[in-house]
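Complex shown without one protein chain; remaining protein chains in place.
Think of it as A and B in the order they're written, each chain with its own count starting at 1.
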Amino acid sequence: MADILVVLEQRDGVLKRVSHEVLAAGRVLADASGGQVHALAIGGPDLSGDGLGAFGADRVVVVGDDAVKLYQPELYSATVTDQVQSGEYSAVILSATAMGRDLGPRVAAKLDCPLAADVTELSSDDGIVVKRPAYSGKAIYTLRVTSSPVVIAVRPNAVAPIDGSQAGIVDTGQVASAVRAARAVTKAIKQPERHAVDVTEAAIVVSGGRGLKEPEHFSLIEDLAGAVGAAVGASRAVVDAGWRPHSEQVGQTGKTVSPNLYFAVGISGAVQHLAGMRTAKVIVAINKDPDAPIFKVADYGIVGDLFEIVPRLADEIRKIKEN
Amino acid sequence: MKIAVCVKRTPDTETRIKIASDGKSIDEAGVKFVLNPYDEYAVEEALKLKEAAGSGEVVVVSVGAASAQETIRNALAMGADRGVLLKTDAVSLDPLPTAKLLAGELKSGEYDLIFFGKLAIDDYSHAVGAMVAELLGMPAVSSVSDLTVDGSVGTAEREIEGGVEVVEFPLPAAVTAEKGLNEPRYPALRGIMMAKKKPLDVKDVTLPEGGLELVALTLPPQRQEGRIVGEGPDAVPALIDALRNEAKVL
Partner (left out) sequence: MSQFVPADYQPKLPLDRLILTDPPSEERIEMDVLFVGGGPAGLAGAIELAKLVRADNEQDGSLGTVSIGVLEKAGALGEHSLSGAVVNPRALRELFPGLSDADFPFTTAVTKESVYLLSDRSATRVPTPPSMKNHGNYIASICEIVRWLGEKAEGLGVDIFPGFPAEALLTEGDRVLGVRTVATGRDRDGSELSNFMPQADVTAKVTALAEGTRGLLSQAYCEWQNLTGENPQIFALGVKELWELSRPLDQVIHTMGWPLPKNAFGGSFFYPLEPTVGALGLVVGLDAPGRSLDVHELLQALKTHRVFREYLEGGELIEWGAKTIPEGGFYALPPRRSGDGVVMLGDSVGFVDVPSLKGIHYAMQSGIFAARAIFSALKVDDTSGSTLGAYDRMVDASFIKDDLYRTRNVRLAYKDGFYKGSVKAGLMTITGGRMFGNRIDMHRDADVPRDVGEKTDLIPDGKLTVSKVDAVFKSANATRDNIPPHLIAAADVPAEVAEFYTHVCPAGVYEVADDGLRINAPNCVDCKATDVVGPRWMPREGGSGPAYKRM
């Protein structure tokens, strides 16, 4: 009866939302095989594994040590591998975050096992079957896992956390002793300098248009972009008016931006602009004119005064990010 | 300084994807193939480091079909010194077999640095660089957007959610390149001519067995009709809820 090992992720001693997502993913596979979900939490000495039972963990192993407060690739991968080898696991699940995308391949290489990266759906039916996007999301692979164990990196936001009431057991674990002196060492996390992410490459884009009325009001767009971690874009009209640099313009040349999420703020949706952003995965429009063409291509729209809506949106997003 | 760069031939991002009749691959008719864009950053960084060092060699290595020679030539045209193609028509969606082939080729090369793109834009696995480093027992930093190398020590900045990790590492090491690391050069006409004469070693290899079986390749579901979630600032929570739980993009 093989168990599932789930690797949690924390920052500054607080578990991230994705940790609850991977627990839910673990639950799916464990329930199908009749095994248990074991969670491994690695972080500083103040890290706690309490309350994770409610999210689906049968057992939690907490490795709290100053040496692994930050993500240390070599210590983390050795610790995860030790844990896998100490039990009988059919799958190791982590989140396809910056950490998971680095840690997953290392663990798979150490265990000499397959890696299913960036998984958006997983199920267990005559073995583990996963789906994962390819070709910039233009196609989807369905893959069957043919050997055990397997490392699975689940895309953030792909699996909803469980809201249960089960209590889990919390144990204490240790940093893998063999490699206490790691060679590559993460020294610090610093805030990124505001460097201009190219709008054509950004995962999220917040674009502003004429509805902002004055160039100074673009600070609202910048604030929302900062909150959500986005690149700033601009409509043709405001670039031509000289409010914004040409590099931020979306949609003039027939070039497109294809972010996961696109906010069109105060942009009516001239076809010039639409041509440039309609391949975005999710489009949000905020405009005071309910008949604006932008609402025809938007997935979600709010009709109203952007000067009230945008600051509120930025605040709410910041609140979520802080948790 | 001796540097290896691992590259992959991938369809252009602009490519319109059509599923082939086997239901497991893309229809390659009319598809333009390019040097994976993240690998261009890797090649550029290797060239810059070699130029800064004043001497050395940049070796480009790829796993793929015979057509990948063209991709290697692109990197040679940018200025790399020689190429190695580990030739196989087999494709693995499990990244480990590919990593094993590359590690086998690179292990005796005494490279100071091995560069990769952070991911290939076709399969998006984001894995081979870290796996090769692991197989070679080498320190590695992935998704690097800034790199300095001072003698035998490197400092890299790695993009993470809402911040940047600063990582120090000793050489030899592996680094995977993120956009922003540099601005790749255009190949010069002379560079392209010289690239045709640079050595390109083609070695027949067998891709080791992987642990993932391809069941199907399908197109994503059609986009749904949009909707107005509400009016004014009071609609913000409904919007956020929709973005998080329905669209799953926040």
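Heads up, the rule we're going with is that contacts are C-beta pairs under 8 Å (C-beta built on N, C-alpha and C of every residue); 3 or more make two chains touch, one makes a residue touch a chain.
Not measured: the values here are computed from a predicted model.
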item	value
Option from B:Ala188, B:Leu219 or B:Ala238 whose C-beta touches the chain left out	B:Ala188
Sites on subunit A contacted by the missing partner chain, in the whole complex	240, 246-247, 249, 251-256, 271-272, 274-276
Positions on subunit B contacted by the hidden chain, ascending	12, 14, 16, 30-32, 183-190, 192-193, 196
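Simple rule for what comes next: only the chains that are shown with their structure count from here on.
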item	value
Distance from the mean Cα position of subunit B to that of subunit A, given in whole angstrom	20
Contact footprint of subunit A on subunit B as seen in their complex	11, 13, 15-17, 19, 26, 93-96, 99, 121-131, 133-135, 139-143, 158-170, 173, 179-180, 210-220, 223-224, 226-233, 235-237, 239-240, 242-245, 247-250
Interface residues, subunit A side, partner subunit B - complex	70-71, 73-74, 77, 96-99, 101-102, 104-106, 108-110, 112-118, 129, 132-147, 150, 157-158, 160, 182-192, 195, 197-198, 201, 204, 228-229, 260-261, 281-284, 290, 295-305, 308-309, 312-313, 316-317, 320-321
